[in-house]
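Removed: one protein chain of the complex. Kept in place: all other protein chains.
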Amino acid sequence: MMRHLFLFEWLHIRKSGAFWGIVGVLPLMIGFSLFLGSQRIAHQEETMAQLRASEREFYEAKRQELKAIEQDGSSVDMWWQNPANPLVLGQFGQAGKHVFLEPKPLSALAAGQLDILPFYGRVTLTGTEPLRDNALENPFMQVSGSFDFAFVLVWLIPLFVIVMGYNVISSEREGGTFALLTSQPVSMKRILAGKLLFRYLLVLGIILVSMTAWALLFGIDLLNRDGGLLLIVVSAYIAFWFLLCALVNMAKTGSAVNAVILAGLWVFFLLLLPSIITLTSSTVHPVPSRALWITEQRAIQQEVESEGEELFDLWIVDHPKEFVEGDTPQFYNIWLRRFVWAETVQERKQEAERLFEEPRMRQTALAARLRPLSPPMTVQTWLERKAGTDADRLRSLDEEMHAFQQKWQDFFLPRFRMLEFFASDELKEIPSPGH
Amino acid sequence: MIEAIQLSKVFNGTTAVSNLDVNIRTGEIYCLLGANGAGKTTTINLFLNLVQPSNGSARISGMDVTKYPIETKQKLTYIPENLSLYPGLSGIENLQFFCGLSGLKLTSDDAALFLEQSGLQASAVHDRVSTYSKGMRQKVGIALAIARKSDVLLLDEPTSGLDPAASNDFAGLLTEMKERGAAVLMASHDLFRAKETATRIGIMNKGILVEELFAGDVTHSDLEKIYLNHMRD
Partner (left out) sequence: MVISSIARNEVQRLIRDKVVTALGLLIILLIASSIATGVIYFRELEAQHQQAEQLARAQWENQGEKNPHSAAHYGTFAFQPVTVVSVFEPGVNRYTGVSLFLEGHRQNFAAHSLAEDKDTSRRFAELTPAFIFTYLFPLFIILAGYRSVTGERESGMYRFLKSQGIGRFQVIAGKTIGLWVVVLLIFLPFLLIGLALLLFTTPSGTDVWRFVLMATIWLLYFGVVANITIGVSALVNSSGTSMVLLLSLWILSSLLVPRLATNIASTLHPVPNTSEFLQAVQNDLMHGIDGHNPFSEHSLAFQDSVLAAHGVDDIADLPFNFRGLMLQEGEEFEKRIFDYHLGKIDAIHQRQNHFFSLSSLFSPTIAARLSSMSVAGTDMVAFRHFTASAEEFRIALMRELNMDLKMNAVGERAAGYTVDGSFFAQTISFTYERPEKVLLARSQLIPISLTMLWFLLSAIFLGFAARIQEEV
């Protein structure tokens, strides 16, 4: 029976202009979104490769320099030119390493929050600086958002589904064939199910075929576990919209009214509900502007500077064996203090940060609790998460940088504090961010 | 074959059909006459199980339609007042589709044959239905009954809106169906056609079957008199 329904459904659909419109437009949109996605990933990977190469170059150059010095026993005039000096290797100029949040398998599919939050940063002994590659971007881009696969899936595909499904039964009613259908020894629900199922498979097929073809063309790997999950999510999301079409078609309303109701549901799930959710979460838990946070940071800086010697003395008392006494070079005396201060500043900043983090986290948590009300938002969130471009992951950059900074400090600071310079062999052991 | 036992339907306090008792056997064309709103269409909808009876039962081949909705529909062919088909498909394709819904797979040659048997010109069977006249579409309905070998035909005002020639054609087809052993229930307000085609005539007024007579027993003018008398009640 299903085969019979499918066969005749195809006879109808192949004569429908709307269907061929979808066949023409949808693959192009998917293609354009995947093209932009693959470009974004290529750009990201290029940035990563470049920075890693320059890091390698820098440390290799230092190693060669040091080797040469070791071999001919020459000396360096200035302390800041000495490639054995921990400060030169861990803090100054190009020293330090970049921490990246690597693209995930589905990264090309969702730009997520990449246009407002950085995906890499630079770590030195005193600094963890997120690098905002897009600081120069035209903000109107961010207002309008990325044309990524997530957009095509979450926003546009439901509209195509509605076009395919809004009048499945109502058109039978309006065309008069409904009367004959009801006298057939098949229940109307079965006919509706058959028609919609066929249209569902058709839409799904168009999406999957074009995704696969474009992905192959643009070198996006979808043949992995997440790709499989994506298949399930895409199928389920489209099924959700077809189900709405089915429900609306069961009512005895006309096609125009069905179109209005379905468009209304689309507006409700994609515009109205999200806007109410964000309004609720941001009104219940407002996040203060960073303007205050910045002055706060500066106040901490000032506070630490004014406590300067006092803080250092305390550190000396706490760490009696971790520094060299006596007649030490000036740079050592200065930087020994600076590291103590930098550490204190960082500790206190983290505390101040919490004042801003907490309301933000409460706001995010509230929105996350409300989000399941809207399937489109749920799918968007899922995709961003799988792409690794969601806000939570991008915000984890700070933690990753701090974690790596710990390793970096553990490697350099004890040596600096004991004024022990490095040998060229040791330079190979300079830590790199994990992965 | 088509049997109503104390069949009643009340819509929101208004009686549409009241205690209808009818039994239509094979080889019989039963014509229900009545004004608009007399309960003819409701009676047909009761047999189609599109509305639930308030009381009594509607039976097709002895089976209650509410208990065996699919089985009874398997046995009958229904031709609504204005038989609409899919305008984008040809006559053959429409026939194939509707036969397929009752599990009958037709080749297009078979379908063409059935269409021709029901009087459609061979040249028209491949045309899109959007080019068909109403009479031609009714013929597709008859072809459906022939193809499915339906024992039961339910017709709702089948000849309204047909020109006299097409109407006559259709009556001929019905007689043919009757001779093949079908039981036909036809709702109409065309007294002339009823007298010509039907074997038995029932007159309905306000949901009640007020008179039942054999078509052969009355003349055209008698029928008209009887009918109008009942309408005055």
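Order of writing sets the chain letters: A and B. Residues in each chain are counted from 1.
The criterion applied here is as follows: a residue touches a chain if its C-beta (ideal position, glycine included) is under 8 Å from a C-beta of that chain, and two chains touch if they have at least 3 such contacts.
The structure displayed is predicted, hence computed values, not measured ones.
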Missing chain: touched chains present in the view: A
Touch with the omitted chain, as defined above, among A:15, A:190, A:338 or A:360: A:360
Touch criterion as defined above, residue of A:81, A:302 or A:328 at the omitted chain: A:302
Among A:128, A:167 or A:182, residue touching the chain not depicted: A:167
Where the missing chain touches chain A, by residue: 32, 36, 39, 47, 112-113, 116-117, 131-147, 151, 155-156, 159, 163, 167, 174, 254-256, 259-260, 263, 267, 270-272, 274-279, 281-283, 286-295, 298-299, 302, 356, 360, 363-364, 366-367, 371, 376-377, 380, 384, 390-391
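We adopt the following convention: only the chains that are shown with their structure count from here on.
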Touch list for chain B against partner chain A, complex: 48, 50, 69-71, 73-74, 76-78, 80, 82-89, 93, 96-98, 100-103, 105, 141, 154
In the complex, chain A residues that touch chain B: 1, 4, 8, 11-12, 15, 175-177, 179-187, 191
